[in-house]
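Here it is, the structure, as structure tokens.
What you see is the complex with one protein chain gone and the rest in place.
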Amino acid sequence: MPTRSHGGLGARLRRGVEPAVLLGPGLLFYAVLVGVPVGLVTGYMFARRGRFGGVEWELSLDNFSRVTDSVYLEVFRESLGLALVATVISLAIGYPTAYAIAKLPPRWRTVALVLVVVPFWTNFLIRVYAWIVLLNSQGVLNDVLVGLGVVDERFTLLYTPGAVVVGLVYSYLPLMILPLYAAIEKIDDELLEASTDLGAGRVRTFLGVQLPLTLPGVVTGSILVFVPSLGNFVVPELLGGGKTVMVGNLIRDQFLKAQDWPFGSVLAMMVVVLLVLLFLGQAWVTRRVEGGARA
Amino acid sequence: MPSRTAGRAAGRAAGRRTGLGWLWLPLGLCALFLYLPILVLVAMSFNGGGSAYRWDGFSFRWYAELARDSDLIEAVVTSLGIATGATAIATVLGTLLAVGLARHTRSKMLEAAAMAPAILPDLVLAIGLLAFFYMAGIPKSALTILLAHAAFGTAFVVAVVRARLAGSDAALEEASRDLGAGGFSTFVLVTLPSIAPAVVAGALLVFTLSLDEFVIAYFTAGPTTETLPITVYAMVRTGVTPEINALATVLVLISVTVVVVAARAVRRTEKS
């Protein structure tokens, strides 16, 4: 056995202790406050409902068969639909906006980005509430439209799936614009010029060069809008007038109203599974685009 | 340009100068979409009547109501307390984690785990924590919200600090060690100063996220805990008065100030 110097031993010890000191507290904290809770929700899926919250630990698979019920599948379908529409609209508004911001002179870019972010840093509930004030049949928009003679009678835009979509877009639009801006800003303008110089039209340059290069931004932005939209329960409640139910409402209600935690857990984990699939998709797209860029 | 109005002239000139052309249109529409609701709220906060959306004369009365609303003020104090505590925990744990990840491991799994709470839907984390506190017999209170916010806040600190560390190499730290400095002094004297801006940015991010966080707080609040978002939710759900508009105006003002100040600070550090 070769002898070791003191320094060597110290260094080796340090190398073992240091990661533990750095990583240990955080990971332990996570284990307790994220790992155990998510584990519990996973376990709850197989348990029976307790009368007043909590669960009875009896093995039960009823929760899984219940979720295949047409009512719940319909809620899932509708939620996916609304979240998707909100995402597509955000993209339709966000892409040209992000593109325009990227083309602004540098000092105006910062101003524009700050302007995009400011509403986002304003209380989320107040942002949703603002639309109640705006869209109400007795509200400002109606006053203006009736005043201008655009419409004859007051009408309500509130409490419809459309109002829910507007609320979702408004809530999460900055999350679409920022990654899009980052992706668009990175593109070398010379690349686009080269494309047009080679005779490609503006549309072809956009579809053939710009869009593929900004695809990671599109995907990231879409996920950032889609995921919180899907799990949202505040917007459907406040702007949907209780007539539109999304998965988020269903999950919230199982935990805080119907007191059926196991069923709520199954619904929540379905959202998680969907999310994992989305992230795998995102990773795949990013790898392809980056691979393509390197090639 | 005598024949044109000044506004149009400016618009065209700007368009030509920047080559933006038709792109002014989406920019303008987007700004309108983002700011119209807020402007209407601000305007309606000066409504003298009792309705949140029908104009009935100018008045500051709702700001006076706001200043007198002791429940709301208490909620703001609670929220600030939670945000401060959560920020402290998240900043320390997140910074340590980020440095540990950057310098001591290449595990993609660990990296993903460190980001998990930021990626997990808030509702899932919320019900998980509700279940956990319930099973563990921990009474829900402001403290449980604080812990919950610290958990997802840590992930955001990791993200910000990790990005900064990726841009710096470990040579300085190695030099420090070679010169005989211990792990602790290297961390404090070399690593920390180099990542300080990111640590501060991460802390600010957690603080603002915690102040605005509703879903997790709603599920982990004790029977008498009221944070600002929980109070606003109750106000909106149980009847709307122009008081909420006044509150909104104040919050928008604060958020504009903070963002503008932060943006200026960033620009100044970039210049120097």
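The letters A and B name the chains in turn, as written, and every chain counts its residues from 1.
Here is the rule we use: a residue touches a chain if its C-beta (ideal position, glycine included) is under 8 Å from a C-beta of that chain, and two chains touch if they have at least 3 such contacts.
What we mean here is this: contacts and distances are computed from a predicted model.
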Protein name (UniProt record) of the chain left out of view, among "Spermidine/putrescine transport system substrate-binding protein", "Nitrite reductase small subunit NirD", "Dihydroxyacetone kinase-like protein" or "Electron transfer flavoprotein subunit beta": "Spermidine/putrescine transport system substrate-binding protein"
Option from A:Ile93, A:Val245 or A:Met269 whose C-beta touches the chain left out: A:Val245
For chain A, the residues touching the chain missing from this view: 43, 46-47, 50-66, 68-72, 74-75, 78, 136-138, 156, 158-159, 241-243, 245, 250, 253, 255-260
Sites on chain B contacted by the missing partner chain, in the whole complex: 50-51, 53-54, 130, 134, 137, 139-141, 222-224, 226, 234, 237-240
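The criterion applied here is as follows: only the chains that are shown with their structure count from here on.
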Geometric centre distance via CA averages, chain B-chain A, whole Å: 16
Partner chain B, residues of chain A touching it in the complex: 14, 17-19, 21-23, 25-27, 29-30, 33-34, 36-38, 40-41, 44, 53-54, 93-94, 96-97, 99-101, 103-105, 110, 112, 114-119, 121-134, 136, 138-140, 143, 170, 173, 177, 227-228, 230-231, 233-234, 237-238, 248, 251-252, 255-256, 261, 264-265, 268-269, 271-272, 275, 279
Chain A partner contacts - residues on chain B that touch it in the complex: 17-20, 23-27, 29-31, 33-38, 40-41, 43-44, 51-55, 89, 92-94, 96-97, 99-101, 103-105, 110, 113-114, 116-117, 119-125, 127-132, 134-135, 147-148, 150-151, 154, 158, 182-183, 208, 212, 214-215, 219, 228-229, 232-233, 236-237, 240, 244-245, 247-248, 251-252, 255-256, 258-260, 263, 267
